[in-house]
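In this view, the complex is presented without one of its protein chains, the others remaining in place.
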């Protein structure tokens, strides 16, 4: 029978990589997921634990894909603890993708929000001028810096900048301050961001105010991933089906973006 | 949505032709049925009346097909009475087809058993030597004689022979006596028959005894047409799915062929 | 004359006969507006309880290989009071408020919350197949159905619909009891209790184990329920279950439904499905020369 993308397909975790003490990358074989577009996500079933949305991470080997998970609550800790040889269920890929411009490009990622940024980097052309901004609270939460660099090896012009809130590594300060500084200095042809919503909100604001094309990939509570349950709604939008990637101009008209998300009961909560 | 062959598709009867006082041909447009193989049948729903199996008759126009029905009991009379512009439901095509040999071919049909013979004639090559035998009780039950002739127009060697039991038209006697006569005179490369079971039984016997390749298309009580209900079983065979066309050698080993059929309750009845 | 898509389900008047079913995309007024503009004649809210409910943990929804969906969302909802506040500004969208509860007082309390809201109708969920003490557990108890419907009818002048489904009793009796107690219309049916197990993992996939089957697989079941209800009772019916094409919609009208609801089709075809179905119904009506929906309702019952 043909694969049903909305029914869990069982895959085996083949390799686990520790990125930081609380972040791990789990690699598995799956043709469909290996060809996911940047920004697309999967619903990941950890049997006996929970199911949660995860951006689809790249893997160096063809036919493989990965998830990069930060250990947090029940579900993510369950995934974080999956060992090599153990099985999980995946459905998807879900969601749209980015509209990649040409020229001078800025990528702004925080935490596991870097995952779609990494996949997007694999689509950038060698002649583009690429800046990757990695934000973290502190030094030992920084990851994917080397990966970003190696993905950009063939590019003449590229910068990978890390900023930490406490200055323990790279530039000191909020990543959004670096964004503001960069955008005020030079013109960019496209800005792409994924990470904590406040980070994305400020990045979108900085770009919008300068009429720079910007896209952000949103996170919301997700149950179905296909636009049935409604749990992921952001104003009139359903993050899972209309997004997760939205244009900055569209987001600037959304009353909830940057301010509210909904909890498991669907009640609006302030960020 | 793609067409579901096992769910009735509604078609409109575009033309009705009287073949004899009790036999009519109903023509309709349907790509799928127009491409049915010789010997295949449809389950025909006459709304409010019944559903019954009907061999798929040819039509001169592309994209069209037909049924040729003899008025008999409730269901066939219902179909016989369908007027131009009225709708019926059809599902299928069901069943296998004939294995058409080359060379000297004999077609033996009685009554509406001529329907698959007519479709089969359209596949015969001009260089084949073709004999069509049409059997009927009496003169005004003869039909398709002209059609058979016109289908064979381009053939150098062809004969259309009619025999009636009462001798009111064509040769006098049972069609199976003509078969026996023909087969005893000349070698045939293939014999094809459809019609009353006794006619087919004798034809198969005549051919088998001379080691001549012969195929017959069987009729049995049919409800599903797909091999679920079991009502069409003939020994180990399901007429609808294994047939309706069977080789003479296979039939010679079947204890029911020529002797028994099952009624609506599934009880074996003698012919 | 151009045929009209208007329909009435008893006192309920709608511009278009296709509604959003309860529980689908149903927690935000902004989304309701969008669905209305996409062609939905009305939206039914998620089933609301007095208190907010988180629902079951994930996995809560998955598709079935070969068609349809199984869900055990567990009636997660923000609670009637929060919800009423959210829809208070609404003037444009016909909103049908779906309610779940265990006792008459639950329903009375919730209806009070909507005093200042424009509510097109209430739909009593007597048929959720996977949450204890509400839904089917209520629908399968005739005494309770009687008490709840009577209480609700005494609390509001807005039309009240009972949503029924296949439980552990004869749903036709539930319909009968609801009618005797004054119900204005019936929605049939809810999801059908079902399960998905993964052969590799060797466990039920839903966290709640049991869930409700929706989408194409249940259409023939829902259609027979509408036909059965309309053959037995004289009550306006809203058909629901597996509807995804205009042909499905017509079949439900012919079986006796004055309007329809859909949910799962959105997962398969997204929200353009409303427009597609409306368009198909109109074309059918033109071809068959009908001027309004009501002319078709129940036609399949003639012998």
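For reference, chains read A, B and C in written order, and residue numbers begin at 1 within each chain.
The rule is short, and it goes like this: a residue touches a chain if its C-beta (ideal position, glycine included) is under 8 Å from a C-beta of that chain, and two chains touch if they have at least 3 such contacts.
Note that the structure is a prediction, hence the values are computed from the model and not measured.
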item	value
Visible chains that the absent chain touches, using the contact criterion stated earlier	B, C
Candidate in contact with the missing chain, chosen from C:83, C:227 or C:274	C:227
Hidden partner chain, touching residue among C:66, C:89 or C:182	C:66
Touching residue (missing chain; options C:103, C:151 or C:172)	C:172
Contacts of subunit C with the absent chain, listed as residue ranges	64, 66-68, 70, 166, 168-172, 192-199, 202-204, 209-210, 213, 216-221, 223-224, 227, 247, 250-251, 254-255, 284, 296, 299-300, 302
Footprint left on subunit B by the chain that the document does not show	1, 4, 6-8, 10, 43, 45, 47-48, 50-52, 74-75, 87, 89, 91, 223-224, 226-231, 233, 235-236, 238, 241, 262-267
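As a convention for this text, only the chains that are shown with their structure count from here on.
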item	value
Chain-level touch network, classified as line, ring, star, complete or other	other
Top chain pair, ranked by how many C-beta pairs fall in contact	A-C
Length of the line joining the C-alpha centres of subunit A and subunit C, rounded to whole Å	36
